[in-house]
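Let me begin by presenting the structure, written as structure tokens, before commenting on it.
All protein chains but one are shown in place.
To keep things simple, chains are lettered A and B as they appear, and every chain counts its residues starting from 1.
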Amino acid sequence: MGEVCAVVLAAGDGKRMRSARPKVLCEVLFRPMIGWIADTLAECGIGDVCAVLGAGADQVRAAVPQFSWVEQRERLGTGHAVMQARAFLEGHRGGNCVVLCGDAPFVDAKTLREAYRLHKQESAAATLVTAFLPDPTGYGRILRDGQGNVSRIVEQADADEKIRRIQEINAGTYWFSVDFLLDALEQLRADNAQGEYYLTDVIGIAAAQGRRVCGYEAADSRVAMGANDRKGLLRLNELARQAQLERHLDGGVEIICADGVVIQPGVQIGPDTTILPGTILKGNTVIGKNCVLGPNTIIEDSVVGDGCQINACQIEQSRLDENVKIGPYTHVRPNSHLKAGVKIGNFVEVKNSVIDERTAVAHLTYVGDSDVGKNVNFGCGTVTVNFDGHDKYRTVIGDDCFIGCNSNLIAPVEIGSGSYIAAGSTITDMVPQDALAIARARQVVKPGWAAARRLRLGPRKK
Amino acid sequence: MGEVCAVVLAAGDGKRMRSARPKVLCEVLFRPMIGWIADTLAECGIGDVCAVLGAGADQVRAAVPQFSWVEQRERLGTGHAVMQARAFLEGHRGGNCVVLCGDAPFVDAKTLREAYRLHKQESAAATLVTAFLPDPTGYGRILRDGQGNVSRIVEQADADEKIRRIQEINAGTYWFSVDFLLDALEQLRADNAQGEYYLTDVIGIAAAQGRRVCGYEAADSRVAMGANDRKGLLRLNELARQAQLERHLDGGVEIICADGVVIQPGVQIGPDTTILPGTILKGNTVIGKNCVLGPNTIIEDSVVGDGCQINACQIEQSRLDENVKIGPYTHVRPNSHLKAGVKIGNFVEVKNSVIDERTAVAHLTYVGDSDVGKNVNFGCGTVTVNFDGHDKYRTVIGDDCFIGCNSNLIAPVEIGSGSYIAAGSTITDMVPQDALAIARARQVVKPGWAAARRLRLGPRKK
Partner (left out) sequence: MGEVCAVVLAAGDGKRMRSARPKVLCEVLFRPMIGWIADTLAECGIGDVCAVLGAGADQVRAAVPQFSWVEQRERLGTGHAVMQARAFLEGHRGGNCVVLCGDAPFVDAKTLREAYRLHKQESAAATLVTAFLPDPTGYGRILRDGQGNVSRIVEQADADEKIRRIQEINAGTYWFSVDFLLDALEQLRADNAQGEYYLTDVIGIAAAQGRRVCGYEAADSRVAMGANDRKGLLRLNELARQAQLERHLDGGVEIICADGVVIQPGVQIGPDTTILPGTILKGNTVIGKNCVLGPNTIIEDSVVGDGCQINACQIEQSRLDENVKIGPYTHVRPNSHLKAGVKIGNFVEVKNSVIDERTAVAHLTYVGDSDVGKNVNFGCGTVTVNFDGHDKYRTVIGDDCFIGCNSNLIAPVEIGSGSYIAAGSTITDMVPQDALAIARARQVVKPGWAAARRLRLGPRKK
């Protein structure tokens, strides 16, 4: 996009959110609002960004470490905020700068690009992003002259009846010629009722100079939306959530009931995959086609192949190949890889393990720090004992093994292919291929013991 | 309903749904749309049905194997689709035929029956099902003559202002005299802009012959609703879901919050039963009164007696007698029968087992392929070891047994009534009544071992 930079206004505190965090860190779909802005700028290829920070500056810097920043000590209006970035702007003389609000997360790359195209083409001093709202109450109205240029922005409080009927509003995103902006900032005055420096006064300055100010009407009025309190934030979440649902419906995803379904923007889902209620998909997650996800499933930063069934599970930073069937109540923790046709059943945890094709882990089992072969059958209650209280070790299990119920495999240990672990065994040493390993006591029966005990103890308490 | 048959138009592909499946297999409340039609025809006693199939014909035939079928190779309009069924219709000369769309799932038996009654009574050539829509945009409008007979159907594109204001629309379901229909199909021409044979042109043919065409206005306008894409399909699901919720509210079911509650049409629920959020009830499921179901519970093809509490569980093809209390996080797999007063707790799986009255399985246990008596107490971590890696066997447990924690019962095995299994035992042989069975090693203590080890290994890594 050429010689461009950005200033992001991010100095707001969380007072009206009743938050100890700065406002721009309040989240929409699990991502801070300023993160949405950062994603959009990155998508536009705008790498040189200056954030104007106020309360909680450290927290914001941690969230967007790629931004440079300045601090706005006092909060004296949007014009004053941009003034803090003067040194940054001086470094971009001759170019153009986009100024955005850090708490208006729905500004999109297409809008920024198209507004910039108009701005360049018209050699404008400033180009405002505008939006058309059925109910514009509360927003600054856009007045255009006969040529379609923006002549003025009138705030709600200053608008007469006629102006209040104008439905084109200021979305709060602006492209500026840096040279013009630096000059205009010098001329801003705080001689108004609030005693603040308004960035919108820059428009009048351009007009007075006979400079051109364009208005780019965004296709989607959501670009103008921000949140001042938690109710507003919930509304932003609802809008963002709905937009993602529609994106996936358009892509052929089947949703029976969208209640509790929350999908982050980056997620990809193949057609003919069904999403059941209560499913949350986050991060860099890619889902194949013909899957069934949910209900009540969380998948984060994971890749799921075609034809998988994931019923009431939580999966983090893992990979499932095609036709894997897991759940209900399975927890797949980071760095796990379940290969094609693997079945994991109820109350099973898998962590940092590779489980090869068609292996079944049906119930109440922990597979951690393990490399498991193909066609292995885990009995119920099996534990790969990866931690000795001091250090962690791996368990290696060959193909076609049978691991008996309630057995412990004490790592580091290797279970040879085709071997058989008797139920109830604690395995401490390597098991050769095709062998039986057993480590348990023989059964002893004491006839009549239970009857005698009952007689002695009387009726059961519970 | 006498000499009647049906033709179901089911040749649509899933292109606009972005589905590899044919359109009529897209699902509403977990049932393919053509399955809804099949249910309604069965409810009307209409057994002789011909489906007109196109893309994915094999898949549709598998879904409705009871239908006969013809293939529509080219897609040349609804009239052309019905032409493919000519041979089928020839076999029903003298009778009447209902023509339905396979992707309009809400046509109900009452509407079909009442429309047929009108059709017969009036000796009509054709009787259309119509609906009254507040916003009829997009639908064919019904024009009636002075006697109330349908004189014409005018499609949206051909309607002038006056006709567009007509709110009675063509629902896409028709009764025909078979003889008339066969004759009229001969006269259909594709001499229109689309080059298609329109079934609705049959109405004009009837008028030209001086034959009567009736319009039966359905009580519920949902009969006209279909879906063209996934958003439309979600809307159908929402409507169907809401209708089921209302049915159960009317029946005395208590719903605090309906979010994520999805109930299939065939499910029965007794009064004073409470349904909590996230509860999905499917298939042939019958729930008693005074139960509490949910949150986040799935019950499929199961019978649940009065007074049961089912908290965050999944149950398939099983039976729970009265006052059974299960959950949270219990999985009851097919062919299980939990008798009165049974309690199953957290992280327990039951499969293909009978558990007799008042037995308690409180935690982290697998009961599979087992017959369990009354008043048995399962300790935590118990496993009925039903699979030896080659074959499956049953476990039989008598009344009043105590099964110690983390024990294995290796099937086939019988545990006599009143007996006591010591914790940590792996039981391989029959245990007589009232006996103690124990199979574990004695405790050995090595004083100072842990302290010395800590000294040797240094601080814990994790």
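The definition used in the following text is that a contact is a pair of C-beta atoms (placed from the backbone, for glycine too) under 8 Å apart; a residue touches a chain by one contact, two chains touch by 3 or more.
Quick caveat, the model's predicted, so the values are computed rather than measured.
When the whole complex is considered, the residue among B:Gly260, B:Gly398 or B:Pro432 that touches the unshown chain is B:Gly260. Within the set B:Gly45, B:Gly138, B:Gly252 or B:Pro334, the residue that contacts the chain not displayed is B:Gly252. Where subunit A meets the chain that is not shown, the touching residues are 17-21, 26-27, 29-30, 229-231, 233-234, 237-238, 241, 259-260, 262, 277-278, 280, 296, 298, 314, 329, 331, 347, 349, 364-366, 381, 383, 385, 387, 389, 402, 406-408, 410, 418-420, 425-429, 431-432, 434-441, 453-454, 457-458, 460-462. By the touch definition given at the top, subunit B reaches the unshown chain through residues 246, 249-260, 271-272, 276-278, 289-290, 295-296, 311-312, 328-329, 345-347, 363-364, 377, 379-381, 387, 389-392, 402, 404-406, 420, 422-424, 440-451, 453-454.
Keep this in mind: only the chains that are shown with their structure count from here on.
Between subunit A and subunit B, the centres computed from C-alpha atoms are 34 Å apart.
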